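Chains shown are a subset, placed as in the full complex.
Labels run A, B and C following the written order; every chain starts at residue 1.
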Amino acid sequence: MTGFMAIVVRDLRIALRQLSDSLMVIVFFVIAAALFPFGVGPEPNQLARMAPGVLWVTALLAAMLSFDRLFQADYEDGTLELLAVAPQPLWLTALAKICAHWLITGVPLLVASPVIAIMLNLEPSGLGVLMATMAVGTAIVSLVGALGAALALGSRRSGVLLSLLILPLLIPVLIFGAGAVEAVLGGFEARQQILLLCGLLLACLVLCPWGCAVALRAAVE
Amino acid sequence: MLCIGPPGAIFRRIMATFEGHGLACIRSDRIVFAGLDFSVSPGEALILTGANGSGKSSLLRLMAGLGRPAAGSLLWNGAPVDDDRDAFFRQTHYLGHRDAVKAALTVRENLAFHGALRGSGDGTGLDAALSAVGLDALADMPARMLSAGQTRRLALARVLASPASLWLLDEPTIALDAASVAAVFAAVARHRAAGGMVVASTNVPLALEAPKRLDLAEFRDAGVTPWGDSA
Amino acid sequence: MLLHRYANPTRFLKLANAILPWAAGAAAILIGAGLYYSFGKSPPDYQQGETVRIMYVHVPSAWMAMFSYAVVAVASAVGLIWKHPVAHVVAIAAAPVGACFTAICLATGSLWGKPMWGTWWVWDARLTSVLILFFLYLGFIALANAFDDASRGERASAILALVGAVNLPIIKFSVDWWNTLHQPASVTKMGMPSIHTSMLIPLLLMALGFTALFVALVIVRARAELAARRIRALRSARIHRDAAEGVSA
């Protein structure tokens, strides 16, 4: 388990060398979200209707922005080989890197989302469920995206194609996530969507680290 | 100057041996080498020689468990390595062509990470290793600012920092200045004296005393494809 | 031995130390007077009521936001073209101060917007361009600190500052080019300002005070930055002396 923590801590260190770096992530979300009013025009009610979609898109973007570096850096400088021959199951290593990734991109998004939501004047009633679904959803995004990144390693074409086949798997997440918020704003229950999200999360927690491990082995051999 | 973490006791008791029989390696549909046998026992050093592209690194990677041999078997204490890979990994250090150094981390952070990865979190072996390769003064510098040789020395420090009975070193002396080369040889000698084993590939003469030698040139059968057709 | 890249900034420091007390004093007095006038003396607006007093903070900080960026851009240009390290230091020192003024402008603006326009925020040209200005400041600061090697950060951020300068005229004239909720220039209009002197006086007092404050803050920060670099250089010189001895030993 100490190896697990070592990896998480290292990735966090590299990602957030200073406080300013972590603030940067939040500012990035604000900017990305702020783009939509420019594009779509400032009618408040229309913005409010888009808000959930906007939040999820920015979340997806933030995650994807960091994916190609997720394993690539370790792969190129030879660290991945050492991770592969470390006395610790590779899926655990992968899980560690996934956790780190979620802490780096998912959590800042959680912190920023209320701000963005208000900028896009989403009704406060939706905030709670928004945060909840975001927490689960970003975790799923990190898991699935990591699998994609692992498959794309070594820049072999087949790998790239596979990794891209993975990404559409995220669409249901986005739909349920946005749908939950919509539901609450519409005055309905969101239990169903949230349960579905949790189910997805569990499935990914089982499948993705294992898949990553296999892909990573293939990449270093 | 250097003490390898907790004194070599751990593996002096094991008295491991490491051997391979009839090993073959295929890379990109091409037989790099085949029918290769080797064996290393405690205190011994095996030096791999051969022209560029003869398969030294490939062999070391097989030994380290990066990839399975296309044919043949690797034995650790007489038992196939695959029986308990984690136990084997715990007993081996692999140093490749690439230094696995993170430019964004300081020298010490780099070393500490690999230590923790192998479950030897204590800083003692760490400082000893740094001073062994003459990096102790630079311990708190970001690795980005290291010169080529300093970076290579950091990679070597990783091997010295945590105990393992088998060292697999791919051209360990590359980019090192004379002083550092001497330091490395000294460390290897101590390791062997403590009952450790060393396999090193090289293109330049290595001043290890009484090494075994293995020339990869002898094991290439260029004309044959993995399908058995002869070109 | 002394090397060109760090043309020893004694001259700059001497000048700075001479100016600092005056700037600080002026800032204190002018802002003090300005606050007294704007909250004590000047009349409430006939249609805006007491909220008009926000103006005395909002407008000067808005001006300073733009002025500071101009300073950053010019200093950056000097640093890039004449390779004068102190210029970069000034730019890096000025950026956070300008960012604060911009933040104040945004905050007071939206505070004022609630009673005036009935909303905290509208995506109109001026407000938006000021928001972009704020982002530019943040980008500049982030970039300047994003490298281990200070000289790398200062050059990168300088380029950004120059490219971003395009935004200044947009802010200034956005109210004229696009029809916005925000009201057009009345003080800074060519010819007679269309604003009553009882409001103009405190406004100008505050503006001058803010400027003095800006100068003082920049000087303090620049001195600190220079000292920090000098210390860093000393430390790494020590480290490498030891390292060299370590190898030879």
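The criterion applied here is as follows: a contact is a pair of C-beta atoms (placed from the backbone, for glycine too) under 8 Å apart; a residue touches a chain by one contact, two chains touch by 3 or more.
Predicted, not measured: the structure shown is a model, and the values here were computed from it.
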* **Formula of the whole complex, where the shown chains each stand for all their copies** => A x2, B x2, C x1
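Methods note: only the chains that are shown with their structure count from here on.
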* Centre-most chain, if every chain is reduced to its averaged C-alpha atoms -> A
* Asked: Comparing B-C against A-B, which pair counts more contacting C-beta pairs?
  -> A-B
* Structure fact -> Taking each chain's centre as the mean of its CA atoms, chain A sits from chain B at a distance in Å of 37
* Structure fact -> Cα centre of chain B to Cα centre of chain C, whole Å, reads 56
* Interfacial residue positions of chain C with respect to chain A in the complex -> 119, 121-124, 128, 131, 135, 138, 141-142, 145-146
* **Touch list for chain B against partner chain A, complex** => 64-68, 86-87, 89-90, 92, 94, 96-102, 104-105, 109, 113-114, 116-119, 121
* Which bits of chain B are touching chain C when the two form their complex? -> 131, 134-138, 140-142, 144-145, 177, 179-180
